[in-house]
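Below is one structure, written out as structure tokens; comments come after it.
Here the complex is missing a single protein chain, while all its other protein chains stay put.
Which chain is which? They are A and B, in the order written, and residues in each are numbered from 1.
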Amino acid sequence: MIDTIHRILNSLLLAALLVSCAVAEQPILSPTAGPTASQVPATPVPPTELVLMTHDSFAISESVLATFQRETGATVRVLTAGDAGSMVNQAILTRESPLADVLYGVDNTFLSRALDANIFEPYRSRLEDNVPPQLDPDDRERVAPIDYGDVCVNYDRAAFDSALAAPTNLEQLTEPAYRSMLVVENPATSSPGLVFMLATIARFGDEGDYTWLDYWADLRDNDVLAVSGWELAYNQHFSGGPGAGDRPLVVSYATSPVAEVYFAEPQPEEAPTAVMTDGCFRQVEYAGVLAGANAPQLARDFIDFMLSPEFQSDVPLNMFVFPASTQAEVPPVFIEHAAHVAEPLTMEPGRIAANRERWLQEWTDAVLR
Amino acid sequence: MLRLSGVEVRYGPTVALANVDLDVGTAEQLAVLGPSGSGKSTLLRAIAGLEPLGAGRVEWDGRDLSGVPSHRREFGLMFQDYALFPHRDVQGNVAFGLEMRGADPATITARVAEMLDLVGLSGYERRQVTQLSGGEQQRVALARALAPTPRLLMLDEPLGALDRALRTSLLTELAGLFAELRLPIIYVTHDQEEALAVGDRVAVLRAGRIEAVLTPAELWRSPPSEFVARFLGLGNIAPFEIAGDELVTPWGSLRPSMAPPAGQSRLLLRPDDLVPDPDGTIEAVVVAQTFRGDHTSLIVRAGDEAAPPLEFHLRDSALPAIGDRIRLRVDPSAIHFLP
Partner (left out) sequence: MPPAPDAPAPAPATPLSGRPGLTALVAAPPLAFVGLFFVFPVASILIHGLTTGGAFDPVAMLDVLRRPFVLDVAWFTLWQAGLSTALTVLAALPGAYVFARFDFPGRRLIGALAIVPFVLPTIVVAAAFLALLGPRSPLGLRLEHTVWAILLAHVFYNYAVILRVVGGVWSRLDPRLEEQARMLGATRWQAFRRVALPLLRPAIASSASIVFLFTFTSFGVILLLGGPRFATLEVEIYRQTAQLLDLRVAATLAILQLIALAALLFAYSRYQRRLAVRQRLVSRLQAARPPRTLTEACLVVGNLLVIALLLGLPLTMLIERSLAVQGGYGLGNFAALFGESARGALFVPPVEAIRNSLLFAAAATAICLPLGLLAAAVIAYRRGLLPDAFDALLMLPLGTSAVIVGFGFLLALGRLPIDLRTSVLLIPIAHALVALPFVVRATVPLMRSVDQRLRDAAAVLGASPSRTWRQIDLPVVGRAALVGATFAFAVSLGEFGATLFIVRPDAPTMPIAIFRLLSQPGPLAFGQAMAMATVLMVVTAAAALVFDRFSSGASSAV
């Protein structure tokens, strides 16, 4: 009996190899989910599945997704592809034969690269009218902004009092009073780390008397700790995090204090952590229809759906970011505890893409070597 | 030189050796004879220090060995399956004990050559032990055990894995070698031929206890118990009753040359002591014949249905056929009594 199973398995694998060799020379085929050119039926059957490609931090309520499925009659299949950078790169790599219909989660640090690789098919949803124009960087309408967040320095309230006040701007972080208090993430391997680095570049510039590299040199002299990822920084080293570490300043998100309140039992009146609003950098997330998608119309419908009030209102408590649409309802806990950054730092996506590698190398040399 | 007093070895709840007393003299060869599972290997392991004693003492030259670990006892032990080191060649195996003693390379080479010569394997130094024949492996094991000049040599069924012809010829060789070596030697076997050939004395082991310690001749002529007799291959055993001058046995009446000692209730007739004689007192029918080369063994049935079969040996070419009736005579002085 087990021999028979072995033989069947073996033959199948052998067959697979032989077949793959035979087709290796053929042009790349697109994923087969719909009718092919050779079998044109009288009325084309609309695809009943929408494939969404996104990153690992994506979360949405089941009831909200069900709404889309009810309205269009199509099921939503979600593919997760690592973090934002990894996801974009995989989308670029499979441009000839995309894995999905919609790509969601490309942020402004990776946007330029995605646009340059031409992976999107332009589409402007009517609902984009509800989105503030400063969130929309692309005049060719290839992507739609869905949500945004700010990367800021968070601090543990308990560590600061009348004797030592919490820092209020970036420059203070280099002062001796705040020595050995800050933990940051490696911009080469962490998204908030990258964004914070961009914040310092946006603030201090890379020319003139005091450049961003000088700033980092000062931070280094002030015993800043750089770790590989947000999980480590926040969960292990931050004194306000679950690991009760020994550093009260961490690069995190403006919405992190909300999570500290929302998930605590019982919910405290005041968040135990707070945000330094100076030096925050805005991070926007976009979605777009992938060129060559299998179900382009469904994809467009889904973009509309993502900009709808229902979806947008569901975003804050699931992904801890702000909705892009002004029509969305932001939950009170958000309004109360999230820091509102009036003028966040920003940078043009093209400039980010052009200089990222060089800046990363310079940062590594300045901080790690 | 070697003395065991009241030695007991337990494996958990099982008693492998109980109350063993033994002596081995300076140049004495002691054969330990017993069936499988009787504790023969355990005995050697206990003497070697590989098994802890539950009770009793092992003494060498008057000194208690209980604190002395195995590697310092300087006893040679040859395992039943030789336990040759597969990753070393013949030279490497034989030289091992010398290496442990810290001998210099020149001495080692010389001694190894000497040992191989002694066992008849000169020139085998570079051979791989995994490619040797059984007899060759046995000799290498022997050479290895002897190379570091042990004070005592123990062999566990050394000929057990070999074919008969080899066994016979090696037996003679070994006996001669032992005589030369003048070492105390303990030779463990289940084969009585080997034990009788090799031992100055033979200790019979049964279920972990010593049944008897006698010279080979004594053992053969006067086995002390039915168990020993049967183990030696002497199976003509039956109970008897005294009727005046005669003994009534299941096979018929016999007239012994002397009265049976008190406490003996069975008797033994050795196969060689049964002779066909038309005037013999035992009437029997031949039931089986086995040709054994220099003699033929015949099995006959005598007396009543319940009587055990009798075995006797004939050397002629004139053999009775199966089914023939014959009469057997026993030399009165050859009747041996057992408890």
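General observations
Assume a contact is a pair of C-beta atoms (placed from the backbone, for glycine too) under 8 Å apart; a residue touches a chain by one contact, two chains touch by 3 or more.
Note that the coordinates shown come from a computational prediction; the quantities given were computed from them, not determined experimentally.
Considering the intact complex, the chain excluded from display touches A, B.
Interface note for the absent chain: among A:48, A:130, A:236 or A:327, the touching residue is A:236.
Here one chain is not drawn; of B:132, B:247 or B:302, the residue touching it is B:132. Not every partner is drawn; the one left out touches chain B at residues 48, 50, 52, 69-77, 79, 81-87, 96-97, 99-101, 129-135, 137-138, 144-145, 148, 161-162. The chain not displayed touches chain A at residues 5-6, 9-10, 13-14, 16-17, 19-20, 23-24, 26, 28-29, 31-32, 51, 53, 56-62, 64-65, 77-83, 85-86, 88-90, 92-94, 96-97, 99-100, 113, 186, 188-189, 225-232, 234-237, 241-247, 252-253, 255-256, 258-260, 262-265, 314, 318, 320, 356-357, 364, 367-368.
FYI, only the chains that are shown with their structure count from here on.
If you average the CA atoms of chain A and of chain B, the two centres end up 86 Å from each other.
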